[in-house]
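Apart from one protein chain that is not included, each protein chain of the complex appears where it belongs.
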Amino acid sequence: MGVEEIPKETLLEMYKKMHKIRTYEETLAKWYYEGKTPLFDISAGPIPGELHLSPGQESAAVGMCIHLKDEDAVIGTHRAHHFAIAKGVDLKRMTAEIFGKATGLSGGKGGHMHLFDASKNFSCSGIVGASFPQAVGVGIAAKLKGENYVAVAVGGDGAANQGTFHEALNLAALWKLPVIFLIEDNGWAISVPKDKSTAVAKNSERAKAYGIPGVSVDGADVIAVYEVAKEAVERARRGEGPSLIEVRVYRLRGHFEGDPQAYRPKEDFELAKEKDPLLNFEKLLLEKGITTEEELNRIKEENEKEVQEIIDFAVKSPYPEPEEALKGVFAGGE
Amino acid sequence: MPVEEISKEELLWMYETMVRIRVHEERVAELFAQGKIPGFVHLYVGEEAVAVGVMANLRKDDYITSTHRGHGHYISKGGDIKASMAELFGKKTGSGKGKGGSMHIADLDVGELGANGMVGGGIPHAVGAGLGIKLNGLDRVAVAFFGDGASNQQNFHEGINLAAIWKLPVVFVCENNQYQISLPYDKQQTIKSVAERGKAYGIPGVSVDGQDVLAVYEVAKEAIERARRGEGPTLIEAKTYRFRGHFEGDPQVYRSKEEIEWWKKNKDPIKLFEQKLLEKGIVTKEELNAIWDKVKKEIEEAVKFAEESPWPSKEEVLEDVFSTPTKGVLVWQW
Amino acid sequence: MAVVREITFAQALNEALDYEMSKDPKVVVMGEDVGVYGGIYGVTAGLYDKYGPERVRDTPIAESGFIGTAVGAAATGLLRPVVELMFIDFLGVTFDQLYNQAAKMRYMFGGKAKISMVLRTTCGAGFSAAAQHSQSLHALFSHVPGLKVVMPSTPYDAKGLLISSIEDDDPVIFIEHKGLYAIKGEVPEEPYSIPLGEADVKREGKDITIVATAAMVHKSLEVAEKLEKEGVSVEVVDPRTIVPLDVDTIINSIKKTGKLVVVDEGYPRASFASDIAALAASKAFDSLKAPVKIVTPPATPVPFSPALESEWIPSTEKIEKAVREVL
Partner (left out) sequence: MTRKLPMYKAISEAIAQEMERDEGIFVMGEDIGVYGGIFGATNGLLEKFGPERIRDTPISESAFIGAALGAASKGMRPIVELMFVDFFGVAMDQIYNHIAKAHYMSGGQVKMPVVIMTAIGGGYSDAAQHSQCLYGLFAHVPGLKIVIPSNSYDAKGLMISAIRDDNPVMYFFHKGLMGLGWMPSPDEATVEVPEEPYTIPIGEAKVVKEGSDITIATISRMVYEALWAAEELEKEGISAEIIDLRTLVPLDKETLIGSVKKTGRLLVVDEDYMSYGMSGEIISTVVERIGNELKALPRRIAYPDVPVPYSRALEKYVLPDKEKIMETVKEMI
């Protein structure tokens, strides 16, 4: 399948989302450093706490989520903004959440690593590898209810060495559940390179341990991701069980904002630029004559404007009342 | 492996050790039924060839980690049978001074790092022993024994991956007795053999008939030699069968009497080995009978020792929690 | 002559690790990002360059695997591992290896095993790290028998206690509050050890006792200082180790003052704070002149928003209020 076989509006939608992610993340980064200098203080400024951004990894999110509907579930990791955006999470409320505001998705109780949007069946977690079993549960629900939604569990290459990966893949394979395990391989578990943490070169090889299909795909090419994801989603919807997809991507920024990245060789940064999925996609769209510079510029402007509005909303929103901290542990008002 | 390639001494050690395990376990079953041994016991009858075939290749200074079904490993690694029998009785002279019982028998002097009540719990311990061996520049080996059920548990995945990336001298032996308590193997996972999972860690995976002690001996020999040469871990699956229930008292509603009888009749590892030894004229029936007599006497002595041993005194219950004397209160008694 | 300088809590820990590694080749450091990175908090900085990748081992994200590895390595007696669990919040993926394995092996094997290992980990809220990266879960480790649990509050204590912990033959959970890494204090250059199980009276007083741990020690001291101006004399006791617990020092202090406030950052139920309160009631019943007060966060997960989190963490205001109520 080539890019020609994908409708133009789908391609432009993908481009728009990828560009929006990039614009959003870079804008957020600027806001993050507000008030944190001269001495870096992680808890200061308008965006408190840790921040893990996704530039360079947009293709994994967009290539996958373009095939998903609202009722399909995506369970992300600590680095989940790109998936949230690709899944259609309300960005104003998500951003307000990241700013710790009352208007946030969770009223400021969850924050950047714990984004929940029940209407979009999106959630994420700060614990590495936690998503895999949870997606299995969504798969069971689909099966028991006789509905054909699918669940996507996202994990990094580091997460693939965590016990939950093993347990969950086995369970999903055994029960033939509609689950897609998506390993975003950015080559680094924080500072530990993949070859020092993972005994196989490609995590897709591990599918053999569970008797399910495993594919590794170059994340520099969003069309390649699109194709692989399409097949996995269709397979899951047909009731044929889970798939394991490894998307090889490059982190354009540090593990978290403030990460000095001293551990990362220079070549890796250069490769990251070369493998930038957004630039590659832009080039492809223009080369193939699918779109024009003007059209893309219009999209870019729209995104920039939207992101600005989103940030404004978050900034202007009020903080929650402190007593809210004591509420909402249990459903039913306890 | 052809019997001719193994010395008679070694063959007789294997035979005698298998018999020792068998006689021990059947005697323990009686004692348990008589109420002399409390708690739960998980017996190794039917699986003797696995422990013995592996252990024939190990030295006293090598390490093993065991499971809840650990008597066979303990005995074949050279653990003191009087001490373990006394432990089963809960006596002061027991290997754990009456504090551990069947699931927690250990003999650190012979490198038996302990049975384990937690499924998969001992796997990373063998990895740790392997790391200790490597960093101390020793030529020892660590072997982790575990069941088919454990191969779906987190520690299997995390432990083997670590041993593989660090090229540690560890051999992973999965005793696939085909039931995870009541759940048959094909309802635990979708692949034919646990050995296939070696691929997920880039290490050799071998499946072997666990009822054939010489076959086990051969694959274990190769894996252990490989480990000693510093070439890293191997995963072995030994297909076996437990002749008794998961624990004594198990009603075994999940499998048929016929199935059990078939295995006892056709796949008894001791009978099979005996036939081979006799056919090849390596031993005489008299020699073998003498072994049974000797072993029975030995086990009776152990039982007598256990029966005559004193109970631990009550105050001992508070001892041995910690080893380093410290100020402050370590063990509460209000 | 002893050289004493001002260094940070993180540097003090680093010195302790460096000293132990230089002294005993069996000591190895393992964990996520402890190598080239030098630890997310910089505690293992420089060790990788000095001792190499074999003894300063970066691990995959497989806590049950590498912590279990440490347990096994310790059981053989071939190594004395010091492993780092990046956040105490991650204990859930590896708890079995700690409370069912490391903690119990010696007892179950009749006193024959020595599990000489240290698990270093971090705790503490205040950084908008939300519900999975901010907890203080020392009570969970302290509830199960067989683990020693250490929680230093000053750079001096940190160095001396870490040296003792590494030299201890039992499994030690060494908990470092993230909010303390940057604080400075006087620390001798030479190695020294502080025995586990010895509380430290951080400030003497006669009207009321505050028992506080880790970062809460400093908040309690602030309150004590403020109240002194009003003529109230507050004694602040830092147990330093939760297990073993220096019961005598705590009880003697309560007997002296007759009043007790416990301040802790752990959750309130079935906790350090409630246990100390019960201890006071059981051991110093006749000396108590007022009901005991505990100051802890509420029984809710840690909220993300700074507006909520600042309400959640025990503040000096709340400590002061509790002290005034008991007085």
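For this structure, a couple of remarks:
In this document, chain identifiers A, B and C correspond to the written order of the chains, with residue numbering beginning at 1 in each.
One rule holds for everything that comes next: a residue touches a chain if its C-beta (ideal position, glycine included) is under 8 Å from a C-beta of that chain, and two chains touch if they have at least 3 such contacts.
All of these numbers come straight from a predicted model, not from anything done at the bench.
Considering the whole complex, the hidden chain is in touch with A, B, C. Check B:Gly98, B:Gly159, B:Gly232 or B:Pro269 against the missing chain and you find that the one touching it is B:Gly98. From the options C:Val56, C:Ala73 or C:Leu140, the residue with contact to the unseen chain in the full assembly is C:Leu140. Interface note: of B:Gly90, B:Gly111 or B:Gly328, the residue touching the hidden chain in the full complex is B:Gly90.
Residues 73, 75, 104-110, 114, 116-118, 121, 123, 125, 127, 130, 132-145, 151, 163-164, 166-168, 170-171, 174-175, 328-332, 334 are the ones on subunit A that touch the missing chain. Those residues of subunit B that touch the chain absent from the view are 38-40, 87, 90-91, 94, 96, 98-104, 116-120, 149-150, 152-155, 180-183, 187-189, 249, 253-254, 311-312, 314, 316-318, 321, 330-334.
Taking the complete complex into account, residues 64, 89-100, 103-104, 107-108, 130-132, 137, 139-140, 142-146, 242-243, 266-267, 269-275, 277-282, 285-286, 288, 290-294, 298-301, 303-304 of subunit C touch the chain not shown.
Throughout what follows, only the chains that are shown with their structure count from here on.
Distance between chain centres (mean CA atoms), subunit A to subunit B: 45 Å. Centre-to-centre separation of subunit B and subunit C, using mean CA positions: 39 Å. Chain centres here are Cα means. That of subunit A falls 35 Å from that of subunit C. The residues of subunit C that reach two or more other chains are 59-60, 62-65, 93, listed in rising order.
Each of residues 154-155, 157-158, 161, 165 in subunit B touches at least two other chains. Touching subunit C in their complex are the following residues of subunit A: 42-43, 48-50, 97, 100-101, 104, 106-114, 125-129, 158-159, 161-164, 189-192, 196-198, 262-263, 319-326, 328-329. Those residues of subunit B that touch subunit A in the shared complex are 152-158, 160-161, 164-165, 187-191, 196-197, 199-203.
Partner subunit A is touched in their complex by these residues of subunit C: 32-33, 35-37, 40, 58-65, 89-90, 92-93, 126-133, 298-301, 303-312.
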